[in-house]
Structure formats: C-alpha cells, structure tokens
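I'd like to ask some things about the structure below.
Just one protein chain is left out here, and the rest sit where they should.
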Amino acid sequence: MGSVIVAGLVSGSIYALIASGLSLVWGALGVFNFAHGVLLMMGAFAAWWVSDPAGLGLGLFAGIAASLIFMLAAGSILYALLVRPWIGTPAAELTVIMTTIAGAMFLENLALYTFGARLKALDQIVTGTVTIAGTAMHAQNLLVIILAPVLLCSLALFLKLSKHGLAIRAIAQNSEAARLLGIKVERTYFITFGVSALLAGIAGVMIGGLFNITPSMGNDPLLRAFLVVVFGGLGSLPGTIIAAYVIALIEATSSYYIGIYWTPVVLFSVLIAILLLRPNGLLGRSSS
Amino acid sequence: MTPARNKRIEIGLWIAAIAVALVLPQMLGTGVWRNLAVLAILFAVVASNWDLTLGYAGIFNFAHVAFFGIAGYVSAIATIHLGVPIWLDVGLAVVVVGALAALTAVLALRLRGIYVALVTFAFVQLCVALIISQKALTGGAVGLVGVPDLELFGFRLGSDGRSYFYLAEAVLLASTFFLRRLVRSDFGLSLVALRDNEHYAISRGISATRQRVLAMVASSLFPAVAGSIYAHYLIVASPDIFSFSLTTLILSMTLLGGTSTIFGPILAAIVLTVVTEQLASFGVIRFMIIAVLIVLTLRFLPGGIWSFGERIAAWRSRAQTQETTS
Partner (left out) sequence: MRLDVSNLRSGYGRVEVLHGLSFSVDSGTAVGLFGPNGHGKTTLLRTISGLVPATTGKIVFDGKDIAGANAEAVVDCGIVHVAQASTLFPRMTVLEALTLGAYRKAAWPHRRTSLKKVFSIFPRLAERRSQHCRTLSGGERQMAAIGVGLMGMPRLLMLDEPTLGLAPKIRQELARQIGLVAQTGVSLIVVDQDVDLLLGLCPRLYLIEKGIVALDIQDRNELKHQDIIQRYFGSAA
C-alpha cells in the first residue's frame, strides 16, 4: 500500500509540473503546445549530455544548471518559430497544434539521430533508500515528492506576487484590459513559454534520474498530462495540480491491483465519467 | 463562369478522373509503385474524410485515424475468429466504426474545442492499450495475421498486382463523390454555419449536437471501408496503425492539402506518401524534413496546396478579364 502511495505521489508530482506548464501557456496564449513532451525530453538530454562522461562530463549539478538555462532558451525559440507567427490568426488554435506536432516530430527525430535510441540514465541527485512510515523508497523519490510541491508553490507565488506573473494572469483573464495597462504582451508570451519549458525540463530531469532517457520519453507523460488538464480544467492551476495527483494515485492503485494493461482503460473510464458530469473538468471554467 | 458551365466542368473532371483511374494501374509498371499507389489512395480516403470534421465542421477529432485502424481490426477479427464471410466483414467494419464514431461524438462533443482534441487523442491511446493487452483476440503487439484475401467471383484480388489498385481507386472515387455532395448539401452548409458562428446557427434552429454527431459518423464511413480493405490487402491488422507518426502524417495530408477543400487532402496524400517513400533511405532525417515542410507550408501557404492552385486559377482568370476589358 505504501509503495503505491509513493509511486502515486512521485508520478503526481511529475504530472503536475508538466500539466502546469501546458495550462500556463493555454491560459496566457490560448494555444496548446503539443511539443511539451519533447521539451521534457530535451531537458533530460541536456542534463545528461553535460553531466555524463559520454558527453561533456561536467558532473550532475553542472548538467542540471545547464539544462535549466537551455530550457529557457529552447522555450523561447520554440515560441518564436512555432507559435508566434500564428498568434492572432483565425485558425490559431488548430494551426499551433499542427506546428507544435511538427516541432515535436522534428526534435524527437533529431534526438534519435544525435543520441541514438539506446537507453541512457541520469545520475540520481541523492542516492540510497529511505524508509518512512514503514515504506521503503529511493531517496530520489522522496526528493521529487518534496521538490515538486516546492516548485509549484514558487510558481504560484510568482504568478500571484511578481509583476510578470500578474501580467501572465492578466493576459489570460482579459487580454484587452491587459493591453490597455501597457502590459508588454509579446514579452509576456516569451516569459510564459520560457517558464513552461523550464517546468517541462525539470520534469525531464526528474524522470531521467528515476527512469530512463530516450528520445520518445516525453510521449507517455504528455498523454497523461492531457488527461490531467482535461480532468482539472485548462487554465486553472489549482485544478491542474489536484488533478495531477488524483490521476497519478488512480494510476498507481490501478497498476498495482489490476495490472498495467488495464490501467489506461481505468483512467480513461474515470475521465469519461467525470466529463459526463462536469464537461469543463473538475475545476475548469466554461469561458476562457 | 456560370453555374451551368461549372457543372459541365465538374462532370468533365469526373469523367477525366474515372478515365485516369482506369488507365493508371495499367501504366504503373512495378509492384513497388502499385503498392505505393494503393497506400496513397487509401490514405487519401482517410485524409479527405478528415477534412469533413476538421475543415468543414471545425471539430478537432484526433480519433479519425483510429477509426481507420479499428475497421481493419474488426475485419480481421471477424474473418479470422468469427468466420464472417469476406465483403460482409467490410460492411460489419463500417457499422461498428460508425457506431463508435457516434458514441465518441456524443461523449466528446459536449466539450470545448481543445478538449475534444485531447480526449480523442487519449482515446487512440486507449485503443492501443486495449489491443495490445488482448493478445488472444488481437494478436497483441505483433498484430493479427491471416486476414483473408478479398475475392470477386472466385478471382482473388491479391493474385494480380492491379486489383487492389482498382478497388482502392473505386473507394476513393465513391468517397469523394459522397463528400462533395454532402458538403454542398444543406447539411454541409449547416456544418459550416455552426463552425463559423455557432450562436447564430443555433438561433436559426440548427441542432449543434445532432449535426456534429452526424458529421463524425459520416466522416468515418469511407475510412472504415478503406481500413477494412487495408487489412485485407496487407493480410494483417497491426497496432502500428494507431501510431502517433501515422496520425501526424495523415493530419499533415489534411492540413497541407488545404482544409475545407476535399481535393486538397487527396493531392497531399499522394504527394506525401510518395515523398515519404522516396526519402526512406534518409532514415529518421526524413521525418525532420517532413516536419520542416509542414511548418513552412503552414507559414507561407496557410490554405494548403489546393489554395495555391486556386490562387493561380484566380490570377489567370483575372489576367483574362483584364485582357477582355482592356
């Protein structure tokens, strides 16, 4: 039982990080970034390449630091190439889905070409096992469980207190009023995308330390994130976070008791059931 | 350009298309090209039908390609495990997929645009998970092998390299005819009305849910036929068909061909299938090239390839009127 909860909390933390990034971009820009999964993958690979002897061999902390900086840059470039040209155009929503899918295809295959398909792994930040309340877990798991909420709280504080955080929320809630306050919309879009990419990269580093690093590692987490944002309602950060943990716990419980093959069915059925009752997700909004 | 003249041009084009369809299989010499042609044509059916929901109705249905794949599995399971006679299994596939499309529509269309995309996307993954888990029924990750060849009056279509070609062409022609009629009917107009100004359309008495459910079902019928034929052609139904890269490829055909055109996706399907095949030697780089092409086209030819043709036609007719008036 304890290991199920640990697994659920770990996955939930990672899903929350991923889904928050998606939700942020959706709220502020009104577009959905299908390349979010490959951003996750890029964060993991960047950290790996800088830290691992097969790459630059500079050690784990250098790798993580480099990855974070890289993600900010990657997010901005992605935004400039695949999103910005279409913001404000009539079919923006659908087109950006397509451009980001194309971007994901490009980057995943680029990673495949550059690094090959063989599994790699990131060193763990903390090693060894820890026992809490009678349940043994990797120390890295505990780190993730503690770190993710800290990061998410920082995100929430950023959005609530900082000038740029307020600007992001303002654009999401009333873009015309935001413009009339002199909010630099273009700059805010960049910042939003950068933060989103940063969150994805951190999730990637976490997954890399716990599981394996492959070019397609971002696909399954992205799919889970889809369920999370539909469940929790796009644009609602609290809803997204709660949904992430709920879905992760359901997934962990179902995997343990029913088996991994049936888990997608369980998750999907739960999703359908919730959507029948609340078409806007758990805490979602009916107007964007 | 009077409506009567348009009508004559259209009939002329149809006759030309049928003529080409009759002649082409005889012209393409090698088995490789014929195989490519069959794939391209079947994908063209899928891509052009996707235009109905994506382009005309404005629904982000990401389960479209899954319907194509499910039809193949229905046919495979029906013929292999249940002993359903051939050709009847095609009909069965259409019925099952149609019902599934209706169910998906009823469930998913209560949601707002982007959520439909996410839910239908997740639905495809659900299919994959289900299919892989039910090894006994579906052959698991390997796929279900042994789908019988289609036969006409004792003649096995697989024995002649051109037969499936003709069959695929017939399906494409029928599908395109169906789509064109549908799109220009009152039903088709109501879809566009709902897409462009939902509130107004509803206030004029159009039932949003009913029309959209019908659109989803209508757009799944011919892809189901194509999917069934695909399984018979390959002799196997495999979960690869639900892969993200195939969905992306077919979505590219629909978008690059030009939404709300029907013909655009057909053209794009043929071009993209050929290009993907020709670039096979490039390995994974080919997907990178395709990805770049997609973004470039979306950027500089947002109406798709078909709009490029329309633009040239408009430019030429303008040049002609200038000549006649000057």
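Lettered A and B in written order, each chain numbered from 1.
The rule is short, and it goes like this: a contact is a pair of C-beta atoms (placed from the backbone, for glycine too) under 8 Å apart; a residue touches a chain by one contact, two chains touch by 3 or more.
Nothing here was measured: the structure is a model prediction, and the numbers come from that model.
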item: Displayed partners of the chain not shown (whole complex); value: A
item: Among A:183, A:198 or A:229, residue touching the chain not depicted; value: A:183
item: Selected residue (touches chain absent from view) among A:170, A:225, A:247 or A:271; value: A:170
item: On subunit A, residues whose C-beta touches the chain left out of the figure; value: 160, 163, 166-167, 169-170, 173-174, 176-185
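One rule holds in what follows: only the chains that are shown with their structure count from here on.
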item: Whole-Å gap between the CA centroids of subunit A and subunit B; value: 32
item: Partner subunit B, residues of subunit A touching it in the complex; value: 26, 32, 81-82, 85-86, 89, 91, 93-95, 97-99, 101-103, 105-106, 109-110, 112-113, 219, 223, 226-227, 229-230, 234, 261-265, 268, 271-272, 275-276, 279-281, 288
item: Residues of subunit B that touch subunit A when the two form their complex; value: 54, 60, 107, 110-115, 117-119, 121-123, 125-126, 129-130, 132-133, 244-245, 248, 251-252, 255, 283-285, 287-288, 290-292, 294-295, 298-299, 302
